[in-house]
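Only one protein chain is missing from this complex, and each of the others stays in its spot.
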Amino acid sequence: MMKKELKIKSNKTNQQKQKRTNPLANVFDDFIDFCQSKSLFMLHYCTGCGAIELPPAMTSRFDMERLGIQPMVTPRQADILLVTGYVSVKTLKRVILTYEQMQAPKYVIGICSCTVNGGMYWQSYATAKKLNEYMPVDVYIAGCMPRPEAVLEGLNRLKNNIKNDRKEQKGSAWKDYYKNYDYYLGNQQNLFGKEWQTPVDVIAEAKLYGLEGEGTYGENTKKLKMVQHPLLPQEMKL
Amino acid sequence: MRPENYQAVPLGDSNEYEIFIGPNHPGIEGNYALKLILDGDTVVKGTTDAGYLHRGFEKLMEGRLWIQNLAIVPRICVPDPAPMEVSYSLAVEEIMGIDAPIRAQWIRVLQLELSRIAAHLFTFGGHAATTGMYTPMYWGVADRDLVLDLFEDFTGGRVYSIYNIPGGVRRELPEGFLEKLSHLLDYLESRQNDYDNLLFTNQIFVQRAKGVGVLSKEDALEYGVTGPNLRACGLAFDVRRDDPYLIYDQLEFDIPTQQKGDAWSRILVRRDELFQSIHILRQVIAKLPSIKGPIRTAIPNPLSWNVPAGEAYARVESSKGELAYYVVSDGGDKPYRVHVRGPSSMHAVQTLEFLAKGARIEDVAQIMFSLDACPPEVDR
Partner (left out) sequence: MSLESLNEILNKINTIKITHKHKRRIRVDVKADSLTTLLELIKGQASFLHLSAITCVDWIEDNQFELVYHVWSYEENCLISAHTRIDRDDAKFVTVYDLYKPADFFERDIYEMYGVFFIGSPRMEKFILTEWFGMPPMRKDFDSEAYVQETFNWTEYNPDWLQELSDQGGGIAIKPEDIRLSGTLHNKATHREREKAKKEHVVGKGWKS
């Protein structure tokens, strides 16, 4: 594993933005954003210490539900992925698999200082340091560990970002994963080895969402094809 | 692997199949995984997969000063951090050949017992949730939060207090703290009936928990089980009484035991222990005002502090079982080696694998929670 600093190429997509002619469309867009921000399902991946402050935040005392946020047990039905604390390399693989399984639009919140910069485990050989090298992060909640109030504040900020997404382009970090897949994949390959690949075909998804751009392809995504081996004929047995 | 690369697994003659539970699964405590081989819904073999929470603590501690390590030791077990600090401090004190002042020892006991109460309240909820009852979780977490408020009051930290240092504790108790504590204990005792009705005698829970994960006394001894899990098998062993540290030999408390060794016995032992802790805290409240004196023995400048060469094995009773720190010093300003013996490293690996064998798949989560396994203690 060698240290490599990759750079994000560009944020432009190949698709041109369509002009809306219907005046009602904007109203509908706002309404959709409003609804989205008021009903969020949260998957908390208990990667570290920060998970201990989530039960108080979820249950009677601080009560996350009044913000319209509820815990969800499967990634496929969740909107928010909470990464609660340091991510060891072994966990990071699973976090990425979980993240890719989620349906867009999806949001990532990094709780605890460790997700920002390794925190107090900065010397540790086993933990990954910057979470946003491997997946786009919407909101960081720093602290060791952040109190439930801070967690709620972070979630509130995410809600506001989602609500004002179309105006300020704040709550759409998930689009970044498709636009700059090459960058994220490159970082993942640096850490896990060249043969790293996930079951989800991100490039095909990028095409589907119309989010493929310059940064979607690159030398790192080429490696994916090199590793893929052709489907072998199935052995039949009775 | 991508979908186009998937190869169908050829089926053998057996009916067994393999499933993974975790690491991100509501029925798993923390970030931990189990690989189960099933026949129907009976577990044939369970293998644990740890290391998701591995941070290399023992390596990190070798690279930090004696005093810096106090900041990272509580992070080894998140629900019950106080015994970690105390155990590390006791080990360093033993190498230094010093003792904490009497008042500091009483305050440490206060902190340890409060932490035990918080950890047990947390466990009740977790255990009940694996049987489909979510109300105890809401109650337990809410009541635990009252304890955390007290922690914040006297240590400054909600979860990680970092209150102990080798040679004593860092701060004096704030004014009026003991009254607040007394009120909290009254409140917790008044909740006893509610918890009994809701959980401990609730037939929905009892039927699920009775006879699940039965551990005989012999097996428990063989697998190195300690703490409440061992006491649920009928052996009244408690480090606080049998290998006393601090001032536990001056306190009166019972060691609750059960005979059956199943999940229900284990949670009953924890319930009784919680009330024993309240009993201990009442003695501390009565005694503490009469003990005057310093709360800290002087230690050298912590930034250039060389602990003399030596080694010590300090054991304490955490809410999960026997917790021990083995600390070796070579006379330098950093520990030469620190080994953490977490109680869960016994419970969550071999004992869990042993108990999972032959259990039904829906009981596996309950077995894990009833053992009160704390995965970061395994991974460190």
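Letters are used for the chains, namely A and B, taken in the order the chains are written, and counting of residues starts over at 1 for each.
Here is the rule we go by: a residue touches a chain if its C-beta (ideal position, glycine included) is under 8 Å from a C-beta of that chain, and two chains touch if they have at least 3 such contacts.
What you see is a predicted model, and the numbers here were worked out from it, not measured in a lab.
Participant: Who touches the missing chain here, B:Leu215, B:Ala324 or B:Ala373?
Facilitator: If we include the chain that is not displayed, B:Ala324 is the one touching it.
Participant: Specify the residue from the set B:His25, B:Lys45, B:Arg64 or B:Lys260 that touches the hidden chain.
Facilitator: Missing-chain contact among the listed residues: B:Arg64.
Participant: Sort through B:Phe177, B:Phe237, B:Phe253 or B:Phe275 and give me the one touching the missing partner chain.
Facilitator: B:Phe237
Participant: Which residue numbers on chain A touch the omitted chain?
Facilitator: Output for chain A: 1-3, 5, 89-90, 93, 116-118, 122-126, 128-130, 133, 191-192.
Participant: In the complete complex, which positions of chain B touch the hidden chain?
Facilitator: 49-51, 54, 56, 58-60, 62-65, 68, 221-224, 226, 235, 237, 242-243, 303, 313, 315, 322, 324, 326, 328, 333-334, 336-337, 339, 341, 345-346, 349-350, 378-379
Everything below uses one rule, namely that only the chains that are shown with their structure count from here on.
Participant: Give every residue of chain B touching chain A within the complex, in rising order.
Facilitator: Going by the criterion above, the answer is residues 1-5, 7-8, 10, 23-26, 30-31, 51-56, 59-60, 63, 71-72, 75, 78-79, 122, 125, 137-138, 141-142, 144-145, 148, 158-160, 376.
Participant: In their complex, what parts of chain A are in touch with chain B?
Facilitator: 43, 45-49, 51-53, 55-56, 59-61, 73, 75, 86, 88, 90-91, 94, 98, 120-121, 123-127, 144-145, 147, 197-199, 201, 228-229, 231-232, 234-235, 237
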